[in-house]
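Next up is a structure, given as structure tokens.
In this view, the complex is presented without one of its protein chains, the others remaining in place.
Naming follows writing order (A and B), and every chain is counted from residue 1.
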Amino acid sequence: MSVSSIAGIAGAMLVGLGLYGFIVSPQLLRKVLAFSVLGSGVFLLFGVVARRGAGAGFHADPVPQALVITGIVVAFAASAIAVALILRLYAETGGVTLDPDAWSKDRGQSQE
Amino acid sequence: MTFYRALDLSLALLVVGIAAWTVLSRDLFGAVVGYVAYGLLLAIVWVRLLAPDVALTEAAIGGGATGVLIIAAGSRLRSMQTSEPGDTANGIQKALAAALSALVAIALAAVMLLLPEPAPTLAPQAAGGLEAAGLGNPVTATLMVYRGFDTMLEKAVLVLAVVGVWSIGPDRFWGGAPAPLGRTRPKRALVFLAQMIAPLGVLIGLHIFWVSADEPGGAFQGGAILAAMWIIVMIARLADPPRVGSRALRLALVSGPAVFVIVALLGPFLGGSFLSYPPGFVKPVILFVEAFMLLSIAAAIPLLIAGPPLRSPRP
Partner (left out) sequence: MTLALDIFSLLAIAAGAFFFLAGTVALLRFPDSLSRLHALTKADNLGLGLVVLGLLPRADGPLAAMKLVILWGLVQLSSGAVAQMIGAALRRREAAR
């Protein structure tokens, strides 16, 4: 079992865990966390492909690594927009889930 | 090699275990703390996969910046104190979701274990262009030379994300400043830490950017460290988030993609095609573009964390 196989299986399990958490958690911030776990699992799979592509004097193929760096930054940007939307939802409705029954009617003030 | 195998197995078990804790734990604060620890352990896994640039990015942005983002949001929501609200999925939905996730995980694991044996790779092509580019770090060469178009678009995505976050705020506050990141009377220890670590952090961030031509590092990693220094200064209330309408801030933000696009458009005249660097000057031009990228990233990440403007703009 080389490091590639171990990391590959770990990445697959992270994708599964992230997917489960994304579907099941009602609280929106937990969904964002699960989505980040899912994304980093996918990046780990890229890393395994990169490691297996060693050659020409490099220890790993640099192209998937560059793609993963781009991916991490873009995933962070997407999480930031998601969190801003969640905060606005809280300011407008007082709820942290997408369930309309949990929203209180007399919200609408901005924070602080 | 059994030591390495034991190390890899324990790392993998730890990472998956902490991810499970993050996803399944009852309270939000525990999940967030778990996520930050998960990001740091994942960075070590990246080092084991011999990808130091990715490890730096994962530790700085994946673990650090995302952690700060979610902790700041959680404290604003005051949902750190409340427990899980009702309306969790019932048993059948959870079982279905678990079955689906297990299926996806097993399929991916099977694919990972059955990858083609002479692994396809672009390493020879990547190595071939390094001398012409004058760079020693193949990941930097890939980011700035071979896939420079992707990086240029990614900078644009960062700026668009900042605009998106700003536009989520109420209309009457457009142009104003986001809410402060820290308490009104910050602790003396925090102020001391910010004062001591900010200059050092700026130096380290600049260093990591500068050596990225030949050693592991990069504009993103260095920019994330610079961003972290600005964030800690804002949390210690030594500075407050700037007004969203300020011209200097907007200039700093767009300078990265703008300079990149201008250099790309000058490509046909200097190098032969769109986004080709003038031969013989490749490394200086790359460093020039990367310097503005650094500024743009260091401005964008704290703004994404500070959030939409919530103070009215001064008349």
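A few comments on the model shown:
One rule holds in what follows: contacts are C-beta pairs under 8 Å (C-beta built on N, C-alpha and C of every residue); 3 or more make two chains touch, one makes a residue touch a chain.
Since the model is a prediction, treat every value here as computed from it, not as a measurement.
The chain not shown here is in contact, across the full complex, with B. Screening B:196, B:248 or B:262 against the full complex identifies B:196 as the residue touching the chain left out. Mapped onto subunit B, the footprint of the missing chain covers residues 187, 189-190, 192-193, 196-197, 200.
Definition applied: only the chains that are shown with their structure count from here on.
Subunit A and subunit B have CA centres that are 12 Å apart.
Only residues 4-5, 8-9, 12, 15-16, 19-20, 22-24, 28, 31-32, 35, 38-39, 42, 45-46, 48-51, 53-54, 57-58, 61-62, 65-66, 69-70, 73-74, 76-77, 79, 84-89, 93-94, 97-98, 100-102, 104-109, 112-113, 115, 119-124, 126-128, 138-139, 141-143, 146-147, 150-151, 154, 157-158, 161, 164-165, 168-170, 173, 179, 218, 220, 297, 300-301, 304-305, 307-308, 310 of subunit B touch subunit A when the two sit together in their complex. Subunit A contributes residues 1, 3-21, 23-27, 29-30, 32-34, 36-37, 40-41, 43-45, 47-63, 65-70, 72-81, 83-88, 90, 96-97, 99, 101-102, 110-112 to its touches with subunit B in the complex.
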